[in-house]
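Single-structure report; data block below.
Only a single protein chain was left out; the remaining protein chains are all shown in position.
Chain naming follows the written order as A, B and C, and within any one chain the residues start at number 1.
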Amino acid sequence: MVEALYWIGCGLTLLGALLTVVGAAGVLRFPDVYTRIHAASITDTGGATLLLLGLGLMSGLQFATLKLVIVWAFIMLTSPAAAHALANAAYASGLTPWIGEFRIIKGATPDAKKTGNAS
Amino acid sequence: MSGPLAMLDVGAIINGVLLVMLVVLMCAIARVRNLLTAILLMGVYSLVMAVWLTVMDAADVAFTEAVVGAGVSTVVLLGAILLTRSETAAISWKAMIAPGLAVLVVGGLLVFAAQDLPDFGDPASPANAYVGKLYLEMTGGDIGAANVVTAVLGSYRGFDTLGETTVIFAAGLGVALMLGFGERAMSDRERGRMPVNVSAGEDHVVLRVMAKLLIPLIVLYAFYVQFHGDLGPGGGFQAGVIMAVAVILHALVFGLDATMHAVRPGVARAIAALGVLVYAGVGIANIVHGGTFLNYDYLFPPGVEARLPDAAHHNWGQHFGIMAIEAGVLLTVAATMITVFYGFAGRSAEAVAVVGGDDTHGQNP
Amino acid sequence: MLEAAAAAILIAMVLMLVRALIGPTSYDRILAANSFGTKTVLFIGLIGFLFGRPDFLDIAIVYALINFVTTIALMKFFRYRSLQAPLASAGAESRDG
Partner (left out) sequence: MSFVTSHFNYVVVIVLMMGGLFITFSTGNLIKRMIGLAIFQTSVGVLYISLGKVAGGTAAITIEATSEAGRALSSKLDPGYVAQYGVDGVVYSNPLPHVLILTAIVVGVSTLAVGLAIAVRVREAYGTVEAGEIAAADQAAIAQADRRKSGGRGR
């Protein structure tokens, strides 16, 4: 049982590391800042989750497991918020997304906002 | 692991890669003319540095570098270029010849001299074989702290650390004397002269909620680092900077004005002085009880220590002495960093009028 | 096994470094620095287990907490050219209250 958990942990760790590399390659290859934020933030949280889960399974239950959970929780809290702030700041400073402009209609109802993706 | 990878030590490979990254970053920082980019790259430089320090077994130093590099130095540098300007003047290649030659000659001489340094990782080198090993051997019996770095910092070299704490206090005082305590910004606000260049309709609710969630956790973690310093990586310096980072985050998200009402500049500067006083006071308490300055074996009045629980196995004097001086370090470092931040952030009133105002109108309709 | 994961994270860090160096806009650089920080957290955690000292996880925790601050500071610098102003307009505050 412990042996099986160890090997599952190995697999998850490697998968997480692989996801991180894929995300980094995406950040290098994607055409503009918004797509890069997309690549980075998703793989950061996903890769971190898999990797930390894998490390937890490999090391078994000990005090370090609690610290792994704390690291995971903080990454899950801060990384998406930072990505949000970054995309917000980039958009507000006038960088046009590569896929086209996203218009926020002032005073529009929430329903109208959903379809406000033009050109 | 088998095959060719097993031949090479993993730590040595990571060491090499990280050091090359440091050199690349240094070259990039030397090359860029935009100071903002340079500051950003300095942030990455300090991240690489912290990883390298972890690989070199210097967990406590990595901790400090992590907090200082990620939290304080970037913000202070940003505050400075807000008050000056963010582009350096162009340098002609002719102006680089003399410094380049000087640097090359000195560097060549240093490489020549470096041949006499001990091999990397040599356990028998003079630095590692005598005094370093002695500290490791003596700490268990003398002090009883698991973290030898804390023991050396707080007890064996306590006088040195008192000096460092005083230097930090003096540096904070110097910044405050040159830039003010940030009270100018407060009075500007009260007179209604505070520039508010936040365009309407922007509501960073995600960041505000996240900051409300994170600030207590950061403070809590600072206390963990403070009181866990005997057993794991941590101590007063690290905890102090973490504490200051919590205040800086509050100021960044909720505005300097709100933070200055939560942590008054006057309180911060009083705490900075109090920390040095606590440290020196612990030293003097030892003199009063018949010992020498900062010799914590005499921290308690004669006869008291023997009556403490489990006195045979615990060196309570050293334990409480280190804890007390670390508290002093925490107070001084945290308050000094906050004072420095207030100094830089609170002065920007006139600089904002010059630099700002162009960017906020770039918002899409 | 951990060596392979550490190598992968190291490669990801190098790629992120390249983006930080070439990144055409400042936002690309901030993104690279922030993402580099997350990879640093993972790497420090990994080498803690790799070298048999999970104590190092404390450093990973502090990075996970504090990496956020740099990003906010830089973002605020670019948006508002000020470290003083709060991150909400007066209108937003009154809507809260």
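Note that in this section a residue touches a chain if its C-beta (ideal position, glycine included) is under 8 Å from a C-beta of that chain, and two chains touch if they have at least 3 such contacts.
Predicted model, so just to flag it, every value in this text is computed and none were measured.
Engineer: Among the chains present, which touch the one that was left out?
Structural biologist: Its contacts among the visible chains are B, C.
Engineer: Under the stated touch rule, tell me which residues of chain C contact the chain that is not displayed.
Structural biologist: Residues 51-53, 55-56 of chain C touch the chain that is not shown.
Engineer: Mind listing the chain B residues that contact the chain we can't see here?
Structural biologist: Where chain B meets the chain not shown: residues 12, 15-16, 19-20, 22-23, 26-27, 29-30, 35, 38-39, 42, 45-46, 49, 52-53, 56-61, 64-65, 68, 72-73, 76-77, 79-81, 83-85, 88-89, 91, 95-96, 98-100, 102-104, 106-107, 110-111, 114-115, 117-125, 127-129, 131-133, 135-137, 139-140, 146-149, 152-153, 157, 160-161, 164, 167-168, 171-172, 174-175, 178-179, 231-233, 235, 237, 240-241, 333, 336-337, 340, 343-344, 347.
Throughout what follows, only the chains that are shown with their structure count from here on.
Engineer: Name the shape of the chain contact graph, picking from line, ring, star, complete and other.
Structural biologist: Drawn as a graph, the chains make a fully connected set, so complete.
Engineer: Of the pairs A-C and B-C, which shows more C-beta pairs in contact?
Structural biologist: Contact tally favours B-C.
Engineer: Just give me the whole-number Å value for how far the CA centre of chain A lies from that of chain C.
Structural biologist: Inter-chain centre distance comes to 12 Å.
Engineer: Could you grab the centroid distance between chain B and chain C? Build each centroid from C-alpha atoms only and quote it in angstrom.
Structural biologist: 17
Engineer: Of all residues in chain A, which are in touch with two or more distinct other chains?
Structural biologist: In chain A, the residues touching two or more other chains are 74, 78, 81, 85, 92-93.
Engineer: Can you list the chain C residues in contact with two or more other chains?
Structural biologist: In chain C, 6, 13, 30, 32, 48, 58, 61, 65, 67-68, 72, 78-79 touch at least two other chains.
Engineer: Quick check on the complex: what are the chain C residues that touch chain A?
Structural biologist: Spelled out, the residues of chain C in touch with chain A are 1-2, 4-6, 8-9, 11-13, 15-16, 18-19, 25, 27-28, 30-32, 34-35, 38-39, 41-42, 45-46, 48-49, 54, 57-58, 60-61, 64-65, 67-68, 71-72, 75, 78-79.
Engineer: Touching residues of chain B toward chain A in the complex: what are they?
Structural biologist: 201-202, 204, 206-207, 210, 213-214, 217, 359, 362-365
Engineer: Could you please specify the touching residues of chain B with respect to chain C in the complex?
Structural biologist: 1, 5, 10-11, 14, 17, 21, 24-25, 28, 36-37, 40-41, 43-44, 47-48, 50-51, 54-55, 57, 59, 62-63, 66-67, 70-71, 74-75, 78-79, 82, 185, 194-205, 207-208, 210-211, 214, 217-218, 221, 225, 228, 232-234, 238, 242, 245, 248-249, 251-258, 344-346, 348-349, 352, 355-357, 359-360
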